[in-house]
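Data first, discussion second: the structure below is written as structure tokens.
Missing here: one protein chain of the complex. Every other protein chain is in place.
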Amino acid sequence: MIKTVNIKPENFKELYFPTLAEITEVQQFTEKEKWYKLSLLDGSNLGHYPGQFVEVSIFGAGEAPISITSAPNSYGSFELCIREVGMFTEMIHKMKAGDKLGIRGPFGQGFDVNELYGKDILIIGGGIGIVPLRSLINYILDHRQDYGRLIITYGARNSKDLLFPEELELWQSNPDVEFHQTVDYGDESWKGNVGVITTLIPPLDLDLKNTIACITGPPIMYKFVLLTLQSKGLQDDNIYMSLERRMKCGVGKCGHCQINHSYVCQDGPVYHYPDLKLIREAI
Amino acid sequence: MKSKPRVAVFDFTGCEGCELNKLNFENHLLDILDHIDIVEWREAMDDQVAEYDIAFVEGSISTPDCVERIFDIRNRTKVLIALGACAVNGGMNAMKNKQSLDTVREIVYGEDKDLFPTLPALPLSSYVTVDYEVHGCPMTQKEFLQLLTSILAGKKPVKPDYAVCVECKLDENECVYGKGMICMGPITRAGCDALCPSFGQYCIGCRGLVPHPNKEAMINILIENGLSIDDAEKRMDLYNSNEKDVVLI
Partner (left out) sequence: MNGYYLSQENVKDFISHLMKKKTVYAPHAKADHSFVFEEVVDADNVILDYVRTLNSIKKYFMPSREVMLRYNLDDNSYSIEDVEPVKGIFLGVHSYDMQAVLRLDHSFSHGNPEKNYLTRRLDNIFIGTSFTPDNFHFSSSVNIQPHKTEGFDLFMHKTDRGYVLEEVTKTGSDLMKGFDQLTKFHGEYPNSEHFKSHLYAPQEKLSKVFEESYDNPVWHEIAQKCVGCGTCNLACPTCYCFDVEDHVDLSLQSGSRERRLDSCMLRGFTEVAGGEVFRDRLADRIRHRVYRKFKYISDSAGEPWCVGCGRCTIYCTAGISIVDIVNRLVSDYDKKQIVQDSDMIAAWD
């Protein structure tokens, strides 16, 4: 017998109706990445957690899942950082302040800021993976007394691909932040570390019991970062990571983001690593 | 009012059926002309101009003269759109690529073969950058209009990357294999709304293969349904002689 939840029509949800948002600011970070500040036109607050995403909607073109990069705030604005990787994002890149987009969400499970309370936080961001992590970083900076050390490791392909240049400098100069960055390929202008992101981890002096690693990056990165963390002695229990999949509906229906039994748009994109290990297709 | 995009239409090696299909837009022709200016179109008018916003190009590239012209068109246009099977993947013309060019010339031109230089029949994209493609032999009006409206509205055109079977099932068609027909639907790129099977006919595969096709499996299906290996391969080649892509098992 299938247990069907008996739901009254007044509780049926209009799941696919976007809310209009206006772009209030645009900044170009790299050749391919732009940062957008938006406000919902109905004056409401997005009300998200770090690590969640929204479905961005362009009428005539469709929808795409995009990570929220700003920390939760009460001013009613939020920020997205969008890489141009196809026609949809190319269209967003043509937009300017004053243009309007549809927004659905926020969706999914973000980083559990309560679970992280009091811990040392090790941020590991590869490439565009820094985008959702920036939300968490700024949340922690906004609630600095609630958390232990904030260690940020960030790797990009080369120095031209580094995102949030102004903030990187702030993190670098903030005595409350341990900031390490690297690029895969160096050039004359680059004075810092050269090498993949995993090279930043071994030298770190970590309180293993009290450190939580939060990882986001391209799919290829996870395997190597996990190996590095494990050889460092960090327990699986202390690892959270965010996955990329095709979250089309955002509400656990359309099936596109499903990996084994898990819908990334509902159970993720941020997973506790012990849960993720049970999902064979995940990494 | 914004000036309308200047549109030109060209043809290479092909039957010009796709172009004729365009002239047949009785119900929509005026709507289309609201949004564009057709500035050059050999089949419909005499004018010639220097530059265009959108060039629709039909036919495959199969002679040295074609090569020169397609580069010229590419240089004059902002957007280049390949229309129909021949332009998109070489189409039926590409069957000739399976034989030596000399043999082909001899069959067609006999003693005069040296007067007619020829090249393997290749899609436009083998020579120049193609911005958009409309598949099919001939292309369907619906898809052409969808592409045109998307581009004109500055939006992203949708191009199916799945098989004709999908559209057949969405339309609740009876599978023509049940009637003893041999259909290319399982491996042919959709977008035609399963036009032929919807009318009880089998799909001949005119829209080319889906990306990453399992060709071996399709050939097995054809053989299981009564074709010889030779006929199965010919059926596969009819519109797909240039297709090289394979599936990841």
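Letters A and B mark the chains as written, and numbering starts fresh at 1 in each.
In this section, a contact is a pair of C-beta atoms (placed from the backbone, for glycine too) under 8 Å apart; a residue touches a chain by one contact, two chains touch by 3 or more.
Fair warning: this is a prediction, and the values are worked out from it, not measured in the lab.
J.: Determine which of the presented chains are touched by the chain that is not presented, and list them.
T.: Within the full complex, the chain not displayed touches A, B.
J.: Decide which residue listed in B:77, B:118 or B:150 touches the omitted chain of the complex.
T.: Once the missing chain is taken into account, the touching residue is B:150.
J.: Of B:38, B:104, B:122 or B:163, which residue touches the hidden chain?
T.: Result: among the candidates, B:163 touches the missing chain.
J.: If I consider the whole complex, including the chain that's not displayed, which of B:64, B:117, B:200 or B:226 touches that chain?
T.: B:200
J.: If the hidden chain were put back, which of B:65, B:174 or B:231 would touch it?
T.: Reading the full complex, the residue touching the unseen chain is B:174.
J.: Could you please point out the subunit B residues that touch the chain left off the display?
T.: The missing chain touches subunit B at positions 28, 31-32, 35, 145-146, 149-150, 152-153, 155-156, 158, 161-163, 165-166, 169-175, 177-179, 183, 185-187, 200, 210-214, 216-218, 220-221, 224, 247-249.
J.: Which subunit A residues would touch the chain omitted from the figure, given the whole complex?
T.: 1-5, 7, 9, 11-18, 20, 58-64, 83, 85-86, 88-89, 100, 102, 219, 244-246, 248-249, 251-256, 258-261, 266, 280-281
The rule is short, and it goes like this: only the chains that are shown with their structure count from here on.
J.: Hey, how far is the Cα centre of subunit A from the one of subunit B, in Å?
T.: Going by mean C-alpha positions, subunit A sits 41 Å from subunit B.
J.: For the complex, give me every residue of subunit A touching subunit B.
T.: Listed in rising order, the residues are 58, 60-62, 87-88, 91, 94.
J.: Over in the complex, which subunit B residues touch subunit A? Could you list them?
T.: Per the touch definition, subunit B meets subunit A at residues 150, 153-156.
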